[in-house]
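Yeah, one chain of the complex is gone here, protein chain that is, but the others are all in their spots.
Here the chain labels run A, B and C in written order, and each chain numbers its own residues starting at 1.
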Amino acid sequence: TEEIEQAMDFAEETVMENSNLPYMHDSTMEAKRIFECLIHPVKPDKFFKELWEKKPLLVKRHMKQYNDGWFSTAELDRILREENLQFSVNLDITTYTNGVRETHNPVGRAYAPVVWDMYQSGCSVRLLNPQTYSRNVWKLLSMLQEYFGCCVGANTYLTPPGTQGFAPHFDDIEAFILQLEGKKHWRLYSPRSDAEKLPRFSSGNFTDVDLGEPILEKTLEPGDLLYFPRGTIHQAKTVGDEHSLHITVSCYQKNTWGDLFEKLMPRAVQLAVEEDVEFRKGLPRGYLNFMGVANSDVDNPQRKEFLRKVEQMMMRMISNAPVDAACDQMGKQFIHDSLPPVLSEAEKSCSIHNGGEKWDKQKSQVVGATEIEPDTAIKIVRKGILRLLTEEDEVRIYHTLENARLYHKVDPQYIDVEAEVASAVEFLIHSYPEFVSVENLPLPTLEKKLEIATSLYEKGLLITGEPLTSLDDDSSCDN
Amino acid sequence: TEEIEQAMDFAEETVMENSNLPYMHDSTMEAKRIFECLIHPVKPDKFFKELWEKKPLLVKRHMKQYNDGWFSTAELDRILREENLQFSVNLDITTYTNGVRETHNPVGRAYAPVVWDMYQSGCSVRLLNPQTYSRNVWKLLSMLQEYFGCCVGANTYLTPPGTQGFAPHFDDIEAFILQLEGKKHWRLYSPRSDAEKLPRFSSGNFTDVDLGEPILEKTLEPGDLLYFPRGTIHQAKTVGDEHSLHITVSCYQKNTWGDLFEKLMPRAVQLAVEEDVEFRKGLPRGYLNFMGVANSDVDNPQRKEFLRKVEQMMMRMISNAPVDAACDQMGKQFIHDSLPPVLSEAEKSCSIHNGGEKWDKQKSQVVGATEIEPDTAIKIVRKGILRLLTEEDEVRIYHTLENARLYHKVDPQYIDVEAEVASAVEFLIHSYPEFVSVENLPLPTLEKKLEIATSLYEKGLLITGEPLTSLDDDSSCDN
Amino acid sequence: TEEIEQAMDFAEETVMENSNLPYMHDSTMEAKRIFECLIHPVKPDKFFKELWEKKPLLVKRHMKQYNDGWFSTAELDRILREENLQFSVNLDITTYTNGVRETHNPVGRAYAPVVWDMYQSGCSVRLLNPQTYSRNVWKLLSMLQEYFGCCVGANTYLTPPGTQGFAPHFDDIEAFILQLEGKKHWRLYSPRSDAEKLPRFSSGNFTDVDLGEPILEKTLEPGDLLYFPRGTIHQAKTVGDEHSLHITVSCYQKNTWGDLFEKLMPRAVQLAVEEDVEFRKGLPRGYLNFMGVANSDVDNPQRKEFLRKVEQMMMRMISNAPVDAACDQMGKQFIHDSLPPVLSEAEKSCSIHNGGEKWDKQKSQVVGATEIEPDTAIKIVRKGILRLLTEEDEVRIYHTLENARLYHKVDPQYIDVEAEVASAVEFLIHSYPEFVSVENLPLPTLEKKLEIATSLYEKGLLITGEPLTSLDDDSSCDN
Partner (left out) sequence: TEEIEQAMDFAEETVMENSNLPYMHDSTMEAKRIFECLIHPVKPDKFFKELWEKKPLLVKRHMKQYNDGWFSTAELDRILREENLQFSVNLDITTYTNGVRETHNPVGRAYAPVVWDMYQSGCSVRLLNPQTYSRNVWKLLSMLQEYFGCCVGANTYLTPPGTQGFAPHFDDIEAFILQLEGKKHWRLYSPRSDAEKLPRFSSGNFTDVDLGEPILEKTLEPGDLLYFPRGTIHQAKTVGDEHSLHITVSCYQKNTWGDLFEKLMPRAVQLAVEEDVEFRKGLPRGYLNFMGVANSDVDNPQRKEFLRKVEQMMMRMISNAPVDAACDQMGKQFIHDSLPPVLSEAEKSCSIHNGGEKWDKQKSQVVGATEIEPDTAIKIVRKGILRLLTEEDEVRIYHTLENARLYHKVDPQYIDVEAEVASAVEFLIHSYPEFVSVENLPLPTLEKKLEIATSLYEKGLLITGEPLTSLDDDSSCDN
């Protein structure tokens, strides 16, 4: 890790103001930019080639404001006052003292004075899913989820001076730690075995005797970044009389080849059975007498023949494995796991969120009626906002628009559409980030084009090139 | 109803500004005042004696602004834009045309332009539970629930000009209709039979042939009030080219003697069996041969003796029936059904909601530590906010503080306390609305007094006479 | 208990051969006779007046064969070989040594040699529900259930020489203990408190320090009977080098006034609410402020008024309580709990069990077609075999015919019949044990009479005066 730290020891000229990001013309580009900013000055290519899932990265920026805007202890104070946070559900109060890790959550709502009282007495405060309450964290995660193409989560950790809140352990996610306030001294350790490399599940708490020598030991300061792969054992404590606040951004939980194969292989079997009569033929009579673990050492021609046959049929099955359908299932799940998009005011006024009919208080009537027209320019709101797939003989558009900021609070949302309009939806996906005219959708009739465009627009999936003009005589002059 | 209408036909001098109610010194008094305002100029005594559960009341006020502030179509427009409302769950789109009642709910989120588009084409819009989104409706209902001592709900109904949104029907609640915008022509009909008087369940849709002559037929205008008991059949339509908006406040659903008896009688049996050996004695051998519907006409001395014995034991059971325990079960359910209280800023700063420790951004530390002292003046936040009961051998305080504005979104919330502090809690309940000193709580030691007071304060159940003073030297000068 | 023992110390001249009971002309009479035989020479009137649910009875008969035929260790040996009995489910292996009660059940099937091996090493063997495997126990219990009008069960206990299998405890049933083989020394103790008199639930295991002086201490010998009420604490051990076998017949579990009231009171409330508008009226506003355990000491006119009103309404409810419907629910449950009847060969040939059509092997065709005729003499198979009740607006005949010998193995069995035939079914019930002619059933047409008679006959509920004569010319000569 020597060279990594070396490479990172720099000062940056211009700081992007995190809370004030231009939002959002081409979500793919924006997402790329935000990630570049996150790991700056390391380049993504280098990062993914040399570090990702391999080793930790520490970037010391010597720029205290670099991570500003994402979150702060003052925002935590605000949230505790304004929102009904529940201990254990949304917030944890922990200590790690003399090798003992304890949780001190009371029951019920976490009122600010109660939380601060415990903080004062040396407890760490972990806020789960800050994106539910913080618009900036929501923005950050929603862009990173577009970048990674997988669920991105976060926790924030507030640690009082001179304490450590958690025991050494490893997690099942790729971790990006952004130091926001104060200092924290980190120690990282390699996985203890091959089986714990890139693990599927987080560990329990370790004690010092479980650990070897740290592979990295450094103090994070405001503006710094620390990345480490899942499986990396870690612990951290505040130093001196300063508190510490950081946010941990996490991703790539259950997003591996193995997860894809878990979806793929049962489907591959099912397809083979349906389409290939060989898979519907009976097993050889008596095979249970020479197969099975108790027979694994038996040297038997029938056994060899059986194994040969299994292999041959597996090859046959593989060559027809429905890889795309399995990817679509991964994609469907990603849509369900996703945060809804953060829309700018401009975007809202070009979409169902704020375009179209309104109640006019003075006139006591509805004004501003609009309609999608043949020449209306449309595009989908974000690249990653929807996924088209075929299920139960229906063509379905799964989308993130009605998801909540709280993970899985809402059931998967989809629209059934006619099979023939699938091509128009694909056209919109592939055209992104360009606008297209409704009349250019690849459908046989203008009626169909307007119908699907209106339908997607009314579900909030499209934005128009500019706000739709009202059809009302009235509104055109008065509003 | 002649005299009623007569009595109501008046103009009021001073209109209370609904949205700006003084909030909240003695919740019992406030609640009384708001109800008086609601049915003004009818007096509550007269109302409950002559009309309640008996006949409709129409108050024509000739003051368009009288009901202003509770809700408006403009607020509906705002809610549709800001909140994720779901068709069918939070909002219904309906028509009643040529005797046919239809629901036109699309699937998923109700975006404003889609709702207005349907409204424009003649559909009514029913918003369920507006208290979830409207602070003023929340205030209104939370006060009325304190007044009635039972769950109070609401819907709002927006009807386009020249239409009717619902078929004639009756409901299972006492209805108070506040006309907010436009005019609506109402027709009310008596229950069709004794069995439909004060019914337990709402009816299906009727057709005109089911109905007799209206017992009341009038047009509501802004500022007017219409009350009618559950079981009253009703229908209403807009007239002329004006839309109509009203809010229906509902109460006394499942809050009858029968509901109390459903809780009481099984408990009475259980208690009798536990405490009275007579109830544990065997039934007379062979009683099945002379009892049962098939033997109900049999004239038989054994049968007579059996019936006499049943009656005698019922009398015995009744005399010990645990009426208070059953009332507490009603009360517990009321606490669960309740809206949380609306707190003023002043109240917040005298309670856990905004008192006590805070994060000081400049100092990067917690400031403002406070503590309940022996001479701190305390009272419960609202009269109806908690209920003390004994369950599973625990003394429990059920409370409404952590309820959501959405009905039953949160499980019943309670705190287990030691049996000996029950008297202190009762003392606080009975002292309301007066403040008491912590040291005056009827408990043996000061320590216990401070402990229970702190505990209730930290759950948000108490307010102090004035904001607690910080213990910090620092904060006392700097903040 | 002195006089009881005295009274019982006698010798009987004629012993009824238990396994060879005349079976079954008038089940009511038979049932009475079997019970008289069980407690002989005590008379039932005296028994129920002086002892039942009050104190133990010990009958020393000095006739070793008196209880013979009901069960034997040899029959247990046969059952273990022929039936798939499972440890823990059908059989328990227990010890009680030095005050410690242990269960030694292996997993899975109880093979005879394994059971005997454990018996040899000092374990007691409890067979649950011997009626499932023993035809004589089945007979005994099915008659006693007819006598008592409630569920009657049994266990058998085999105890090796010089041991005790169970700790002192009490049960929730009336117990009749028939000593079958060897001797057993019993000690009985009074309930320890009023709350444990006629208890609803069995106790856990006691130790000697829990017990006072025995109220009865005697040794049972073959032919003897011991009865004691539920709640009586008891323990027993073998003496000398003899084993002991007894059967415990149990009844009156959950068959008390309290059980009837548990069914009655909720129905009484429901009926009151449906039929009496007073019960649908709202509770007085604010009652929660003066009712509830926290207000139970408050002296308040509203509270008094409330309590008075509750009492008055309870009286109203009681006077209309549906006692017969509740008894029918008890009766329905009894039908479900019941053993099916034991039919003699004669009875079978006069019923659907063996009457009517048969397959003729020689002719390869069905022969012996029979039909219920207008002059066919019919009666129900047993007095207690069915119960007529109204449920979900249907008239239903619940019956025991298809019950299994294993408790509740079969769901409640019933036939829906037309309301108008209910009177015919009642007529059959009340005519029992007399036969009646089909044409005398109280129904308007002969067709209806034949229809209901045929329908009941085909469900096995009726027997005919003599076997039905075949309609076949053939069969009349050949068979």
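Please note the rule applied: a residue touches a chain if its C-beta (ideal position, glycine included) is under 8 Å from a C-beta of that chain, and two chains touch if they have at least 3 such contacts.
Not measured: the values here are computed from a predicted model.
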Which displayed chains the unshown chain touches: A, C
Hidden partner chain, touching residue among A:M63, A:V239, A:L260 or A:L471: A:L260
Interface with the undisplayed chain - residues on subunit C: 72-74, 76-77, 81, 84, 86, 107-109, 111-114, 116-117, 119-120, 181-182, 242-243, 352-359, 361, 364-366, 369-370, 401-402, 404, 413, 415, 458-460
Interface with the undisplayed chain - residues on subunit A: 48, 52-53, 147-150, 174, 194-195, 197-200, 252, 255-262, 264-266, 268-269, 272-274, 277-283, 285-289, 291-296, 306-307, 309-311, 313-315, 317-318, 321, 323-325, 327-328, 330-331, 334, 383-384, 387-390, 422, 425-426, 429
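Following the convention adopted for this analysis, only the chains that are shown with their structure count from here on.
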Touch-based graph of the chains, sorted into line, ring, star, complete or other: line
Inter-copy rotation, subunit B to subunit C, in degrees (Cα atoms; steps of 5): 180
Chain centre separation (subunit A, subunit C; CA means) in Å: 64
Separation of subunit B from subunit C, taking each centre as the mean of its C-alpha atoms, in whole Å: 50
Distance from the mean Cα position of subunit B to that of subunit A, given in whole angstrom: 41
Of all residues in subunit C, the ones touching two or more other chains: none
